[in-house]
Every structure is written in C-alpha cells, then in structure tokens.
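With one protein chain removed, the remaining protein chains of the complex are shown where they sit.
We just call them A, B and C in the order they show up, numbering each chain from 1.
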Amino acid sequence: MIRLANVHFSYADGNIGLQDVSFGIPAGELVVVAGANGSGKTTLLKHLNGLLLPQRGRVEVDGICTRDDLPGIRQRVGMVFQHADAQIVGETVAEDVAFGPENLCLPRPEIERRVTEALEAVSLVHKKHQRPHLLSGGEKRRLTIAGILAMQPAVVVFDEPFSSLDLFGVRQVLRQILALKASGRTVLVTTHDIDKIIAHTDRVVLMQEGRLVGEGPPSQWLPVVERYGVRQPEASRLGVAVRSWLN
Amino acid sequence: MIRLANVHFSYADGNIGLQDVSFGIPAGELVVVAGANGSGKTTLLKHLNGLLLPQRGRVEVDGICTRDDLPGIRQRVGMVFQHADAQIVGETVAEDVAFGPENLCLPRPEIERRVTEALEAVSLVHKKHQRPHLLSGGEKRRLTIAGILAMQPAVVVFDEPFSSLDLFGVRQVLRQILALKASGRTVLVTTHDIDKIIAHTDRVVLMQEGRLVGEGPPSQWLPVVERYGVRQPEASRLGVAVRSWLN
Amino acid sequence: MAELSVFGYRHGRSPAHRLDVRCKLIILLVLTAAVVAAPPVAMGPISLGIILLWASLRLPLRRLGREIRLFLVFLMAVFIVRALSTPGVSVVDWHGLSVSREGLYQGAVVAWRLMMVLALGLVFVTTTRPSHLKAAVQWLLRPVPFVHAPKAATMVGLIVRFIPVLHQQVRETRSALAARGGGRQRLRLGQIRYLVFPTMRRVVLAADQLALAMLARGYQETRTEPDLHATAADGLALAAAAAVLAATLMI
Partner (left out) sequence: MVPNDLRPMVLASLFAALTAVGALIALPVGPVPIVLQNFFVMLMALLLGPRWALAGMGAYLLAGALGLPVFAGGFSGLARFAGPTGGYLVGYLPCVVLIGWISARGRGHRLVDVLAMVCGTAALYSCGVAWLKVVTGMAWGQAVAVGVIPFLPGDIAKIIAAVLVINSLRQLTAMNGSASGPTPAAASLLAAKWRSHAGSSGKQR
C-alpha cells in the first residue's frame, strides 16, 4: 500500500519536481508511471524510497511515512535506476549484489544465501565472480535488479528499465517484473515506451509538469496519453479506431 | 554513396566487432541498422566516419576510402552518438555547435552563420548562450544534431537517437532526420525501436554477431526481425497476420 | 558553488561584459594587485568601486550567498585565527584565549581583502564568455615557450565543461548507494570505495567517449582562432585601472 498526500517538491535551483500529488496504490499492483520528459516521473519514484523527502505533504508505504523511518523505507522499497553503470558499486557481480544486504547488517551466511538466490532469479549465477563492467548492457540491467531482489523489498520501482535493451533484453526484464508481481510485490515502472509493458499493467499514473493528471486503468487513459507526451501503443490506437467505426 | 567491402574488425580484447561485412547504400537513402545488443551496430557506424578503421576490407564514402583521407571523411560523415552528454564539448550551446566548423578552419563569420543556421534548424536559437548541461534531455539531443548540421555533412549517422526521449522529443528528432533526407543526405539510424522510424525507411540493414544477415526494403525483413532481437512493429505484425488469414 | 552555476558566464550587456577579454584580464590583475597592496584607508573607495561593478551585473545575491557559504566559513576561520593569534591589547579574555583589538582589526582587513579578490574574480568569470576565456588563455600563453597555447586553451575549456558533469555523476552514484541502504548515515569509511570506484570508472569512460566525439567532429590542433578586438573604451578602462593601482601605491 503506497499513499501520497499533497506532495510538493522543488529542487534547489527552483525547478518544480512535484506539485500537489496525491494518490494511492494497493499492494500487489503493477503500475506504469508515464509522462513527457521532465514531467516528474523520476522525482516521484525517488520520493517512494525516501531519496527525496517531500517539502510539503507526506509519502507513506505500508503505513510508514518516509520522513519517520528512512532505513525501514529503503529496505521496503527497492529502486532500479535508469543508468545501470551509476548503481553498480561492487568489484565483482556477487559483491555488488551483497551491498544491500550488508547495509541491512544481516549475518554473512544469510547474505550469501540471498546473493545466490537473487543471482539465480536473474540467471547470472555463472557470472558471479566476473567484473561487472565487462557485462553486456542487458546483463548489467539484470545485475541491478538482482541487487534489489537481495534486499527482499515489498515494493520495487524501475526507472526506464527497457532503455537501450534489445528484444531479448526487454523480454528478460519484463519476465523479472512479472515474477515480482506474481510474488505479490507492488511494482512501479516508468517508461516512454508503454507498449512494452501495457498488456500487464493494472494502473497508469500520468504526470505532466510535476502534477498528477490522470490515474486509473490503462483502458481509460491510453486513448489520451499522446496529449501528455506518451506514445499510444499501436494496438490501443487501432482499438480506438475500430470502436469509432463500430459506433 | 557508401560502400563497405569485406570489412573485418575485432577489438583489442578479442571481441569481434564486424565480420566480413559488405554492402552498398545509394546516396539519399534513409537506412535503419537493426540488431540485438552487441551485434555490431555501433561498431559499423564508427567505421563510416573513420573512428575505427577496418582491419581487413575497405570502407568508402563517395569514393573516398576512410583509410586515405580522414579529415575529408570526418567532414563528409557526421556522427550523432547515443549519449548526448558524452559528446557536448562546448561550455555554451553556441560554442558547442561552433566546435566542428572551427576544426574545419572556416573563417569566423562563416562559422557564426552556420551556427545560427544549425540552431535555427533544431529550434534552439533562444538557448544560444545557455550552458549545455542545464538543457533537458531532448534539447541536448537536438544540440548534438545541430553540432553535426553545422559541419554540413553529406552523410549523417545516428546511434540510438530516440532513446529516453518522450513522444514530442521523438517527433522532433524524426523531423530533423526527415529534413536531412529531404535535403538529399544519406542518413543511417540504429535503434531498437524500429517502429518509430520504419514508416520512412528505404532500407533495413540487419546485424547479428558482427555479421550482416539481411539487407533490403523493410517489407522484406520486418516479418523476420524478431529472430535477430529486434521488436517487430505492431503494424507489421498485424499486416502479416491479416495476409495469412487472407491466404 | 558546488554546482558552479552562479560561477561561470552569465549572458549580459553590462560594461564589464563588453570589454575585450585581454584588457579585462589585465585589469583584473591590476585591480587584484591594488586590493592586495592597498593600505586600509584606500580599501574604502576601492571596495565601493567593486560593489558598484557588482551591482551592475545583477547577480542573484541570495543564491550566490548560498553557493559561496563554504568560502564564507573560510573567511570566518581566517578572521578568527587572526583575531586570536595577533598580539596586542586584549579585548576579550576567555580561558587563556585572548582576542586582541589589533587581531580583530587585522582579521577584518584580511578577510575583507580576500572577499574583494574573490569578488573581482567573480566579475571576470561571470562576464566572460568561455570562448573568450579560452581566447585569453591562448593569447596569454602564446609567448610562453614549450607550451602549446591552443591546447592549453582547450584544456581549460574542458575543465569548465567537466566540473558540473562530475558533480552530477557523484550525485547519481550517491543516490544509488542510498537507495540500497548505504549513503549518508551508513556510508562507513570502508564503503567510500563504493563511491569512488564506480564514479571514477564512469567518468573515465565518459572522458573516452568525449575524446571520440571530438575526433568525430574533426578535432584539429590548428583551428579557427578566436577573434578579439579591442576598442578605445578598452584602453580607457585599462588606463583607469592603472590609475587606481598607482593611486593606491602612492598613498
């Protein structure tokens, strides 16, 4: 359960990040956050795990306010950033995955267990001892996902997880996302190419200039997304066309 | 006119970049280079303006071999890289655009003229004196395009020009690409989302593991692109389905 | 200042903007010398001049204050050290630490001088287009032996270009660390490497990419020269600055 109430945020240089954003997401949903460049998607995601704290309003995850318990929030909400390179910190694949659990101060055997489990989930066990910067783009992306899985969060947030991946890479990441959803986690995804994930989406959150301009099931919002700088999936466009012929 | 004959290239660490690639592109065509991650698209593009030189075989642009006249090739073939940030040289927008013409040792008034012209083409004149790192993602991309336009190349090569752009950004870049084509230039574009540009494409070049595996009109190759890690546009998929029902 | 956002060129049309960069550079040197050499009595008029110059630029003062806060802390430290360490008539005496009147006076003068030197430097960088800054470097270094002036100019330009990008990348890596429970409270000393290694790797790769992009745009060492032309107004400004220096030295 995620709840935002009247969240305002502006950056130090005056840029508006979020303006009066309020909405709620029930646990277990797969949510797509869409909007033009600079509409505040990344800013929104960063509020969910307390990387940014609202200047007004509140953000709650499972009833915990991000202002009250940062370590708790960070453990509960995992974030996969857009640039894999910026978030791979370990010198080997296994070491990188261990970074999160280490920060949770877990005992060593438990860390080992989680690392193996996470690497198995993204099929990277065989690269365990490799240096991360030698991985391919798709493998790096999966590594960053493993780093989050190892923290066993209840909510996982992805910022542009499909960018510069080929079809196979997109499918693999999508499989991870669906597996997370299947295991009952809440997943939020931002993307400019919503057609890659829309078929599995429970809810769309539309942003424009830091405001929430739409929220609800995809079928409701897809016909108008182009107004907000989001490409309408061909299938949806076709559907709309067909419906208008029929009427 | 671009001609590659039996081009081989491998990187110092043994990675194979290109293997025996041969093809020709008539002047004025819009070509999409597609293929999975690591299939050699970027390596191919870097051969066209002599950033990489073939270890075997030859690359010719307008009859000039990249091995013989690098400055000439660099002037004739402009390259827009994937990461805008990594290719912005100047400390203001106008200075960045001037970088190329300055290297051509053009007289100052001519440089000024070209800079203004290029910035007008990408609608960035009003940001002339701004610092590039303060621009938005889409503006940065357009800036890098302006930097190439100012060199007035005959061939322009784009590496993933649509990545992380919203619908408006994609449209603007696409407009630039089409304008280049309309002015008679040859344009090559790599992308994982070929549906964004396929409607305007004259020719598809398909790569796999450093080899050329297909080359020809889109209609010929679209039905099979998924085999090579490229997402088939919905419209094409629908077309194929409809045709198979009709038969 | 961490962002170098106030520092750095701001487009404008003030007199300082219009000066030829070579003259401006010389004037900067001359006035800096005047500030450093001026006896305290002469500081008043000079400061007034500098403040007026500042007013003509219309910089956002509040943001500036925020960005140079580290510098201000520094000035405070300089002031306090001077106040405590200069022997003289004690004003405050506290547990063996004594603040002398001479110390207060000297501390204030030194801190003020530093402030004015910074202010002059800021006028120069905010009114000088980076390309002109590079041109000035080139002009300045041309007579220096063993130094390739255009290359040096390019390097200074690249430094200016890299700094904000570096800040950005450090910030990104830090927030990625924080997202996995590292960062601020928990970034133990041993974990500094988690910040340093990936950041270094990224920036080095980015530099490589930049070199490649420069090559792709036909980078050459012989390039169109920056064009500079001095006018009568420049000569006048130069003479005025020289007069100020002469006057301060005379007093």
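The definition used in the following text is that a residue touches a chain if its C-beta (ideal position, glycine included) is under 8 Å from a C-beta of that chain, and two chains touch if they have at least 3 such contacts.
Fair warning: this is a prediction, and the values are worked out from it, not measured in the lab.
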| item | value |
| --- | --- |
| From C:M43, C:L59 or C:L166, residue that would touch the chain that is not displayed | C:L166 |
| Touch criterion as defined above, residue of C:A16, C:L104 or C:A136 at the omitted chain | C:A136 |
| Residue touching the undisplayed chain, where the options are C:I50, C:L104 or C:L120 | C:L120 |
| Contact set of subunit C toward the excluded chain (per top definition) | 1-2, 4, 7, 25, 28-29, 32, 35-36, 68, 70-71, 73-74, 77-78, 81, 114, 117-118, 120-122, 124-125, 133, 136-137, 141, 147, 151-152, 154-156, 158-160, 162-163, 166-167, 170, 192-193, 196-197, 200-201, 203-205, 207-212, 214-215, 219-222 |
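Keep in mind that, in the parts below, only the chains that are shown with their structure count from here on.
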| item | value |
| --- | --- |
| Longest centre-to-centre distance from subunit B, chain (CA-based) | C |
| Centre distance in Å when subunit B and subunit C are each reduced to the mean of their C-alpha atoms | 40 |
| Contacts with two or more other chains, residues of subunit C listed in rising order | 5 |
| Shared interface positions of subunit B, touching two or more other chains | none |
| Subunit C partner contacts - residues on subunit A that touch it in the complex | 13, 46, 49, 51, 70-71, 74-75, 78-79, 81, 83, 85-91, 99-100, 103-104, 133, 147-148, 151 |
| Subunit A-facing residues of subunit B, complex | 35-38, 82, 136-138, 160, 163-170, 192-193, 195, 226, 229-231, 233-235, 238 |
| Residues of subunit C that touch subunit A when the two form their complex | 3, 5, 63, 169, 172-173, 175-182, 185-186, 194-195, 197-198, 201-202, 205 |
